[in-house]
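Below: the structure, in structure tokens.
Removed from the display is one protein chain of the complex; every other protein chain stays in position.
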């Protein structure tokens, strides 16, 4: 393979391409407690997110459907994996940390509470060098907040 | 007098200043056959022109009222003097020649038919060097055309 | 009465920032540019910023997924942020870029006047308004029936606040639209009081800052108004760009005036969804390079300091007030306590248009006419208009002296 795009391997790590091509939890949840739609009008990304809560209020299951670029699809896929078992507050906290990571490439105080989770999300940190793509990575998390807050729509705008 | 404005004596010749200060035929014609209003919205000049025709159709009397700068007032004043006794066609022809004079400073084929009249109007030829003032000089003549054509308003725009 | 500008304000140095001021002029006379109120000259930093944008960082905004377009988008949005800071808006999203302040006022007349106000509500303007703050409300009235009320001004050219109070009293006024500074009288209006009075009667307030924003620090939060607008070309910035600031809750309620690209989220043939503000009001490709130029202009005046600019202007106003008083046969229009550097006058011997032609020959650029404020001139019985000298931050006392001298001679010329 030519090296024309070699320096993009940071952004498109293998795990991103893999989740982009074969997103996990890519399905409807017919017994969802909460759903929300997330839109990025700029590039036409649109996801529908489904959340099922456990009796204790924590996230028992998360899934999504929709369309989007590799970054937004991979981010949604990784998110659904990562938030399972979290309480709503934990999930939001994690989302805030992730957004910091996506925007700056680092998240100094992240290791403290969610070391493992942040490590799983780390492959998306390369997006911070591509300002126009940050929204792709954060769309799923905006949508999660909306679902947890009972809103029906989120927009990355 | 200082020389600050000396080179403006071409534009503001004594006859212009005189007609500007003491316009001739500055009155209503209560027995007018035709009247027209002329407007120069740009500087607020506004004249009302009155024409009375002789039985043979020629211009028996011409007068005007209104407000305007020295140039437009002098031009209207000189015009009313000049067109008396002319037929409508002659007056229009004279107006066309005058407009050429005002815009270019010369009127090569003017002498032919209206040598005397053009000489009386000549003091206004200096206006051609002041493009924004040409309209001031031609407003009265536009209005004359309107009056002769039976229109009620003319605009120098 | 002759206060000095602060020592930091070096007008000679500032003049060097403006290329046109050192251009050779016809007949070798230096340019005495006293028409900044109509449009100001541009400092080199503004010109350079526009050139740099076009030579190194130009692309359409909001659209591309490539570096140049990101650069351009960042520059455009940075201009919005600088504009927000300039008038102390809470958030850059409260800033809508328009073509000029005329479009900004029309945007309010459309979005608020037609879109939000009730048919029975009135608009209250004043006698000293520029046509840009008259005609849109006439169009609204003729179209939707909203009454147009006009607050009187006093003979000294100040708002008659008793009349304002009276015209607000019945609570029917939905919007008060008033100039922050008159472009003819120089009058600076008491905007905080106007806002308090209007709000007490349930009316919103739009301020036309076309003149004021050039001359003093504007703080929309401190003023408390609902809408504020100004125009780039008077603020030493480019033509083709103006600013409407509005409280976000107001902007949210306003329908857009123009439809097209960039102002919608989703489009089908059946229906479109508006984008959030300010995009909703910015249909199509905006004035990108002009926004960059406006940003440079804002940085320029901010670096000099609006207080310093205001102090310099105050000193010019004092000087002009006393100097013009010495010109025989000259009548100044307006004598407000609080005023900016705009002087309209009538000379007994000369029509304003003739006077301007003379002054032009002396290298002095002034305006003649009614300055897009015809009703104001009618109010003062000056159907012929006035001649107007207006100052910029590069204006000097010497220029005012030259004007006064020329006026005196012009009077001789015409007598």
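Read from first to last, the chains carry the letters A, B and C; within each, the first residue is number 1.
Keep this in mind: a residue touches a chain if its C-beta (ideal position, glycine included) is under 8 Å from a C-beta of that chain, and two chains touch if they have at least 3 such contacts.
Just so you know, these numbers come straight off a predicted model, no measurement behind them.
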For this session: May I ask you to name the displayed chains that the omitted chain touches in the full complex?
Result: A, B, C
Problem set entry | Among C:15, C:93 or C:131, the residue in touch with the chain that has been omitted | C:131
Exercise. Thinking of the whole complex, not just what is shown, which of C:33, C:86 or C:300 touches the missing chain?
Worked result: C:33
Exercise. Looking at C:186, C:246 or C:369, which residue reaches the missing chain?
Worked result: C:369
Problem set entry | Per the touch definition above, residue among C:88, C:154, C:272 or C:331 touching the missing chain | C:272
Problem set entry | Absent chain, residues of subunit A that touch it | 1-2, 4-5, 7-8, 11-12, 17, 20, 42-46, 67-71, 130, 132-133, 136
Exercise. For subunit C, which residues lie in contact with the unshown chain of the complex?
Worked result: 19-20, 23, 26, 31, 33, 35, 38-39, 41-42, 46-47, 50-51, 54-56, 58-60, 63-69, 99-103, 105-106, 109, 130-132, 134-136, 138-139, 148, 150, 231, 233, 238-242, 256-264, 266-269, 271-272, 283-290, 353, 356-357, 359-360, 364-369, 372, 374-375, 378
Exercise. Residues on subunit B that touch the omitted chain in the whole complex?
Worked result: 39, 41-43, 131-133, 155, 157
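In this section, only the chains that are shown with their structure count from here on.
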Exercise. If every chain is reduced to the average of its C-alpha atoms, which one ends up farthest from subunit C?
Worked result: A
For this session: Go ahead and note the Å separation of the Cα centroids belonging to subunit A and subunit B.
Result: 79
Exercise. Using CA atom averages as chain centres, what separation in Å is found between subunit B and subunit C?
Worked result: 38
Seminar exercise, completed: Per the C-alpha means, the centres of subunit A and subunit C lie apart by a whole-Å value of 47
For this session: Would you give the residues of subunit B that are in contact with at least 2 other chains, written as numbers and ranges?
Result: none
